[in-house]
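A single protein chain has been removed from this complex, and every other one stays in its place.
Chain lettering (A, B and C) follows the sequence in which the chains are written, and residue indices restart at 1 in each chain.
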Amino acid sequence: MEQRKWPKKLDPIVDEFAECFDSMERYELLFQYAKKNPSPLPIEDWSDSNQVHGCQSRAHVSCEIDENGRFLMRGGADAQIVQGLMSITALAVNGMSPDEVSQMSPDFTDAMGLKSTLTPSRSNGFLNMFNRVKEHAKNLK
Amino acid sequence: MEQRKWPKKLDPIVDEFAECFDSMERYELLFQYAKKNPSPLPIEDWSDSNQVHGCQSRAHVSCEIDENGRFLMRGGADAQIVQGLMSITALAVNGMSPDEVSQMSPDFTDAMGLKSTLTPSRSNGFLNMFNRVKEHAKNLK
Amino acid sequence: MGLDVNSIRSEFPILNRKLPNGKKLVYFDNAATSQKPQCVIDAMSRYYEEYNSNAHRANHTLADEATSALENARRTISSYFGTSPEQLIYTSGATEAINLVAFSWARENLSKGDVIVLTEMEHHADIVPWQQLSKDMGVEIRYVPINIENYFLDMAAFEIAVKDASLVCVVHTSNVLGIRNPVEEIIQMSHDSGAKVLIDCAQGAPHEQINFDDSECDFIAISAHKMAGPTGIGCLLVRKDAMEEMGPFMTGGSMIKSVTTKGSTFQEGHAMFETGTPRIAEAIGWGAAVEWLSQYDMEEVHSHIQEIASWTAEKMKNIEGITIYGDPKKSNSSGAVSFLHATIQSQDLALLLDEGGFAVRTGHHCAQPLMDALGVPSTNRISFWIYNTMDEAKSFVEHLEYVVKRFS
Partner (left out) sequence: MGLDVNSIRSEFPILNRKLPNGKKLVYFDNAATSQKPQCVIDAMSRYYEEYNSNAHRANHTLADEATSALENARRTISSYFGTSPEQLIYTSGATEAINLVAFSWARENLSKGDVIVLTEMEHHADIVPWQQLSKDMGVEIRYVPINIENYFLDMAAFEIAVKDASLVCVVHTSNVLGIRNPVEEIIQMSHDSGAKVLIDCAQGAPHEQINFDDSECDFIAISAHKMAGPTGIGCLLVRKDAMEEMGPFMTGGSMIKSVTTKGSTFQEGHAMFETGTPRIAEAIGWGAAVEWLSQYDMEEVHSHIQEIASWTAEKMKNIEGITIYGDPKKSNSSGAVSFLHATIQSQDLALLLDEGGFAVRTGHHCAQPLMDALGVPSTNRISFWIYNTMDEAKSFVEHLEYVVKRFS
């Protein structure tokens, strides 16, 4: 079996997705996670500078280090599927060290069965969002 | 049998070509006719205005009505194949009425077995030369 | 008689495609590009397999065959568009065709303060070249608004805008709304004001028989790939007098008469605007496409498309939360149906439709000023063509209903 390259705390989520009957169920789940964003970026904070480019829908990400030196990603998107992926990403990265974040791979989405939805040429911008977060992490190290 | 659409005096020439063993023989014959131009246009009379366009080699044609009211085509080309066709054309049209010339068809070249050598997109310019002569004939009517 | 759509479908190998998720492809993205019948694909393969050669200055058999094929295609295509081969300039598509007018005609004939009339409905291809011209030369651009009640051009505003205009550039049929503009009237009014007219027929040509000479239009831009032809080719049709006013654009081989280190002279007519190795395979493919298309009566094709589009739009209107932009029931609509759902964001909806096998375009469709006028950032768009069926439309409506029920 392939090695799991994501933080342990994502395991239940990955399994939840992997157990979905079909893509429609996975999308439904993503829609649900969209509502569970642990650290939303309020719309009034959406700006040109925190916009994710190459994303057809609007998506914004801002990252910081909290008082405990832990990574905190805030995100918001108008598309639910991107927002759902943002929530899951935030659940994963929040609380990590910037170093850990900068080394993360987006492989968990494959394991979730979302590979074909998230190819680089799909303009839904998940990969851009994810790379943006990792870049932030590098700069915050 | 297809109707012959060329002046009777071309018949022996057409037959001579039609009887050739292969294209190489036909080309050889054209090279010979190139030397038999009945009404050459001397090189010193080659000018921009009598140049045949769309012809990659240089070809020049000038036409007039002689004292007897008969058509006279003078031609010169640096390529022997074009020159040979010019000679044959001159043999055909010289002495005709302009009206007859303007109605001539270039079909005799098909009957001579030169069809594939003289397609419109071959840039040897035979068709341009021939049309030029007919145009002259129209204007001289 | 009616079209035998099943038989037509059998000529398009892609229509049998199963997507990776096992769903059968339902291709409703025809306004972006059309699919190609086997005969078009084969015509290009045959060129490469049997007589590929650089064209022009043909002194060998292959070059002769390639040149003939290239020029025969020009004859076939120009005649399909109701004009002569001399009026057709091959380009890489409608975009390059419009840029050609901007670089070759407008830069030569317009000056500071001259007026170009556009509409809010234009594709970016018919906006940005004029904005660049405006930046460089100070020409003025006037945008004719659309009436957002019925999505038509505001012809009263057009009448005012066209006064003193030098050039009018209007899309024949909107790629977003499917609306067909009154181009005959627009051409007439423009000429009455002394303006030249460019019609962007990228969407028009696949949906009705364009007759360039009869239209008296000065310039028409067309893309092959939206009308069963290959990518990488299109054309600009130009009236004789307008062509005489055009200067060279891109330069190099073929378009010259003579080149010396002192300077060059150029070919006349369309040859002045075609430089470099021609798009030979593409022209041959487009020629085959036009021959294929010309076996059908375009009015019949149009009614077929229109029937599906208006039925689908009607059904969609009954789905909770769906808004349609445009008027697909209008008899001259091209059958492009733009829509949005009230709560399911357009990109989410696109993915959910894709999951059902439905290829639907989503975004601003290269028409941001139109999006601004409609007050939306993007739309979902389905668009139909000759090979689409009512069954596909039915399955689409069902899937959309299902998605809306489950995700809104």
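FYI, contacts are C-beta pairs under 8 Å (C-beta built on N, C-alpha and C of every residue); 3 or more make two chains touch, one makes a residue touch a chain.
Quick caveat, the model's predicted, so the values are computed rather than measured.
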Chains in view that touch the one left out, judged over the entire complex: A, B, C
Candidates C:Lys36, C:Lys196 or C:His399 - the one touching the absent chain: C:Lys36
Which of C:Asn52, C:Ser111 or C:Gln188 contacts the chain that the document leaves out: C:Asn52
Touch with the omitted chain, as defined above, among C:Met189, C:Cys366 or C:Ile386: C:Cys366
In chain B, positions touching the absent partner: 23-24, 27-28, 31, 56-58, 78-82, 116-117, 123-124
Contact set of chain A toward the excluded chain (per top definition): 56, 116, 119-124
Positions on chain C where the hidden chain makes contact: 13-14, 17, 19-20, 25, 27, 29, 32-33, 35-36, 38, 40-41, 44-45, 48-54, 57, 59-63, 92-96, 98-99, 120, 123-129, 131-132, 141, 143, 223, 225, 230-233, 248, 250-256, 258-261, 263-264, 275-282, 347, 350-351, 353-354, 358-363, 366, 368-369, 372
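We take it that only the chains that are shown with their structure count from here on.
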Centroid distance [mean C-alpha coordinates] between chain C and chain A, Å: 39
Centroid spacing, where centroids are CA-atom means, of chain A and chain B in whole angstrom: 79
For chain A, residues contacting two or more additional chains: none
Chain C, residues touching no fewer than two other chains: none
